[in-house]
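Every protein chain of the complex appears in place save one, which is left out.
Per-chain residue numbering starts at 1, and chain names A, B and C are given in the order in which the chains are listed.
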Amino acid sequence: MAELLIKNGFVVDPSQKMNGDVADIAIRDGTIVEKVGSDAKVIDAKGKVVMPGGVDIHAHVAGPKVNAGRLMRPEDKLFKSPNAQEHYRVEMGFSIPSTFKTGYDYARMGYAFVMEAAMPPLHSPHVHEEIHDTPIIDEAALPVFANNWFVMEYLKKEEIENTAAYVAWLLSATKGYGIKLVNPGGTAAWAWGLNCLSIDDPVPFYDITPAEIIAGLIKTNEYLGLPHSIHIHQNSLGVPGNYKVTLDSLKIAEGVKANNKFDREQVMHSTHIQFHSYGGDSWANFESKAKEVMDYVNTHRNITVDLGCVTLDETTTMTADGPFEHHLNSLNHLKWANTDVELETAAGVVPYVYDKDIKVCGIQWAIGLELGLYAKDPSRTFITTDHPNAGPFTRYPRVIKWLMSQKAREATLDSLKYCSKVIDATDLHGIDTERTLYEIAQMTRTGPAKALGLSHVYGGLGPGLDANVAVYDLDLNNMPTDPEEIEKAFSRALWFVKSGQVVVKDGEITHHGNKRTVWVHAKVRENHQVTRDIQDKFLKNYTLGIGNYPVWDHLAPNPYVIEVDGEA
Amino acid sequence: MPKLITQVGCPYCGASCDDLEVLVSDDGKKILETRNACVIGSEIFHHATNPNRLKKPRLRQPDGSFKEIEYEEAIDYTAKALLNAKKPLIYGFGSTNCEGISAVGRVAEKAGAVLDNCASICHGPSFLAIFDNGYPSCTLGEVKNRADVIVFWGCNPMHAHPRHTSRYSIFPRGFFTSRGQMHRTVICVDPRETDTAKLADMHLMVKQGHDYDLFNAFRTVLRGHKIPEEVAGIERAKILEVAEKMRNGRFVMIFFGMGCTHTDGRNHNVDIAISLTRDLNDHTKASIMAMRGHYNIAGPGQVWSWQFGFPYCVDLSKGTHAHMNPGETSSIDLAMRDEIDCFVNVGTDAGAHFPIDAVKHLKKHPFITVDPNICMASEISDLHIPVRIVGVEEPGVVYRMDNVPIQFKKVIDGPESVPSDEELFDRIYVRICELTQTEPIWVHGKAPVPASTSRVK
Amino acid sequence: MAEKIVLNMITQRSIEEGQAMEKGKTTQEYFKACSVVEMNPDDMKRLGILINTNVKVTSEVGDVIVKAITPTQFCPPGLAHIRQGVWANQIVPPRTQSTGVPQYSGFPVTIEPARNERIKSALELVQGSVGLWKGGA
Partner (left out) sequence: MATIRMKPVKTPDLFLECFCISPDVFAGKTPTEISRLEVREGKARNELGDFFDIAGSSGKTAEETDIFIDGDCSRVKYIGSKMTAGSVTVNGNADMYVGGWMKGGSIHVRGNVDSFCGLAMEGGEIQIDGNAQNYVGCAYRGDWRGMRGGTIRINGSAGNDIGTFMLGGTIIIEKDAFIHISTHAEGGTVVIKGDVQSRVGGQMVKGDIYVFGTIEHMLPGFKEIGTVDKNILGQSMKFRHFIGDLGERHPKKKGREIYGNLYLRAS
């Protein structure tokens, strides 16, 4: 790999407070360094924007429900798959791309890292098989915990230490990254066909509430000092009026301080907040509560959010929120896949068309953008589409365009059939904020890297960081007046260097990179009770042997393990 | 000292039991005893150490006899056969691990082949139904821990999945089903009084081929409408009784099998079963599951879905994209229509399990078998390449019928110099790259492992 | 008593077939497990045959000689079963109705006594169908 010099670009790197400074980025052996020798290969970035590689904090890119979506949607490929680049693997699918297309498309957009947002522990070998087959981009996966029998049993008795021991064991067994909560308690209720729609609905049989699960897992997370905070998909997703539940859940984090050695400040990451910022009490009077939700987030520094922007595409929804998918299915009557996973979780998949001719879809689209525009601290508000739920990740450049250009927003607003009703139900029409490239870099690079506790690896261009550098065809001094040019530039990086290797040139893949699997190994004191409990449940309730549960090392052939000393 | 290996996976049926115990000789080469396995599973482990195991590829000679050849030659032969064909078909994967399946995917893409697996003649219609209607399902542990109404529709686990009923579906005592069989109502729908039907509390002896009508009757009843006196040979009163049982169950589980997919209507019999499951979820909790046949036949469906977007019948002949349409790109149709000109049979026996007319059509062109054992396909092949036995001599990830991945161990070393499926196909891939003067694509920059090294996982 | 009867044929799995198959398809066990047709005793009566009589089963695509036995799992009159495998596949119609799956079950066959005819081995049937059989007729 040797040495590389990216010269004379407009460097936009919030981690170093660089806002378009013309500078060189030097790379040696995959790492950013102060300078390189004169033999270094030179990439001329003069007049172009240079950013750190993108960091996606939340996307469904690998694992059983993603693959269920691929499997059950052949029509997502027919005439919708671009032709493969010569000498590279075929690229199939639009809303749920194949693993190869996933890796290639992230690289083309200049992304270096993506977090698989929900890993069912029992299926973790599957998640890692897919990660293994996704080229270039580094990946980690969040196991889901909030409907897990062990967790509910320990937390009911307020046993944080035992919960922590179990979490640590499971993170190692599944090669997972952190604590994901999806519809706490609600998914467990779904195993009997029920749900928990508020944070005080008791979970059937377990006699614990979602609020207690959330609070307990925040404590557990900070007890262990994990790099990431808890990452929560709240109760009552997608339901009119749910913003109250959202605020109730966010309040659980009040007063809790982050405890970790990874420079993380938040104790709760609330994901795809768009789906949780709904007012009204039915689809008829459905309206935006983006302002109310964002006002709260703006004033509480120990919370981060990602947007989950609706992109107005035909897509495939998939979530561990099993009861939600069943509910969605009763609205659109399309095919419905569901998997309840023994002792752990569930998941559902339903295709969905965000139709410009449907009022609700237009309002959802507007809410996502309102949230992105209302955020006072872009480094705590991250761009996502909850891929593929609100739209495929390949639409990030479009979301960026909307956030950067009021003109682009207005054009889309005008194209909605119920434009005036969308204007009535949201504030979007009146917002003239236009995000800058610096803020976009905060929302897609520096911010998410810090929230994940990975700012020592990703999200910046300072010496010592991983050499992930994207060069975009944008002239800082002469930004395009046509917003489409912004979308185009972010869709296809001119250059993308991943871990020091040029993997994209002129928007085309040139190399398969050297992808890594990132996971967390948390060391805790030996806990005999938890060990016994685990063995007991595998004997009595699981249908596979405990010896066959932990993910083999060879499924993650290029691991990047973050050691956490939970005993300290 | 002989060594007892526990939590061993069984490479036979889709129940993919992983609680076998295998006693292995101290040199690690012989299997002395297997515990917990069904009669069929035991047979596989004991068959592995059969002294007549093939250790070299065999190439058919002009006089019709086989001659042993080296692996290099067999690899070259296969690479060239795939390259020379306009549309080769690679079919099988009833007994291959996902590592092997993935390696074959790479070869097929490079060679412009059609990739298909045994689902094509088995649960393929279930895929068609899933495409059209989805798949509200669960893992088998949910059945064990919760299900109190079990329906076996057109499937016969007592014969096809011998330990299914004891591990998952009828007998086990789970968390919410502490009384085991006493906790469950078992309903069997089958035109024969099978051994599963004999175990059931209720048997509906449906008129063969009229499953769709009977499903339709259940759905109609559940929506509160009247049905005729008799549907598909079953009296109305009985239908109403079973419908009530399902409606009042706390967790209804429907297992279905070849009785649905092998007869008139095929996918529609499954499709309407899925519709019934959806309907039942308005009343209670209900789930459905295909009784997949082989221990990893769900594997190719998973691997190819993430690699190509389709679980089977994947036509890669265009090179730039994949196309799938069973009925067109399915093995039997391709064979009967003479739409392919080379056949590679991997880890299955198309010779025994395809209708004989399809075998005759396939045999017009180069015919290669990759399988550890002598089978009907190997005995009509132009080339037979033996490989290690997954789950016995080769570890790997397999997908159980409920799509739960299980990491299968190996228990003994395979015959020396015999490669795994993955190693064999990686070498075929490298050979194809050499012949086409192109660079191999390895996502992880790996080079193929020489056949002689046995990997420790 | 009829010279031949028409039955509805299904070909499905059985544990006998499964076990024998794993032993090997050229074994006597496999031959014994799969070269049989199970039919209701009433149908046997109609055809005037006894248990273990060889019969010729003919479908829209071909015929095969197998041994008639009483079902190990009850078969109602009108339905016949040959266990999945080489003998069944001599008569399974390959038509898939554009779904990919042959008509393994639910196709009409005629069954007639064939007392003096020999049941062929698996290898003879398969190799014979593609001109590779070197054994005796």
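Things worth noting here:
By our rule, a residue touches a chain if its C-beta (ideal position, glycine included) is under 8 Å from a C-beta of that chain, and two chains touch if they have at least 3 such contacts.
As the structure is a prediction and not an experimental result, all values here were calculated from the model.
Looking at the complex as a whole, the chain kept out of the display touches A, B, C.
When you scan B:I44, B:M158, B:I340 or B:I406 for touch with the missing chain, the hit is B:I340.
Residue B:S317 is the one among B:S317, B:S331, B:N345 or B:T369 that touches the chain missing from this view. Contact with the omitted chain, checked across B:D271, B:D357 or B:E393, is made by B:D271.
Across the entire complex, the residue among B:F131, B:F256 or B:F367 in touch with the chain not shown is B:F131.
Looking at chain B, the residues touching the absent chain are 85-87, 112, 128, 131-132, 210, 212-213, 216-220, 222-223, 225-228, 231, 264-265, 268, 271-272, 275, 279, 317-319, 324-328, 337-341. Although one chain is not displayed, chain C still touches it through residues 97-98.
Listed for chain A, the residues touching the missing chain in the whole complex are 72-76, 78, 333-335.
One rule holds for everything that comes next: only the chains that are shown with their structure count from here on.
Taken as a contact graph, the chains are arranged in an open line, each linked only to its neighbours along the path. Chain centres here are Cα means. That of chain A falls 34 Å from that of chain B. Taking each chain's centre as the mean of its C-alpha atoms, chain A lies 57 Å from chain C. Here the spacing of chain B and chain C, counted between their Cα centres, is 24 Å. Shared contact sites, meaning residues of chain A that touch two or more other chains, are absent.
In the complex of the two chains, the chain A residues touching chain B come out as 62, 64, 66-68, 70-78, 81, 83-84, 87-93, 96, 98-100, 103, 122-123, 125-126, 129-130, 132-135, 191-193, 326, 329, 334-343, 346, 349-350, 512, 514-515, 540-548, 551-552, 554-555, 557-558. Taken in their complex, chain C has these residues touching chain B: 8, 10-15, 18-19, 21-26, 61-62, 71, 73-76, 79, 81, 84-86, 89-90, 92-106, 122-123, 125-127, 129-130, 132, 134. Those residues of chain B lying in contact with chain C across their complex are 12-13, 39-40, 43-44, 47, 64, 120-122, 124-125, 128, 156, 158-160, 162, 191-195, 197, 205, 208-209, 258-259, 261-264, 266-267, 293, 313, 326-328, 330-333, 335-336, 349, 351-360, 363, 373-376, 379-380.
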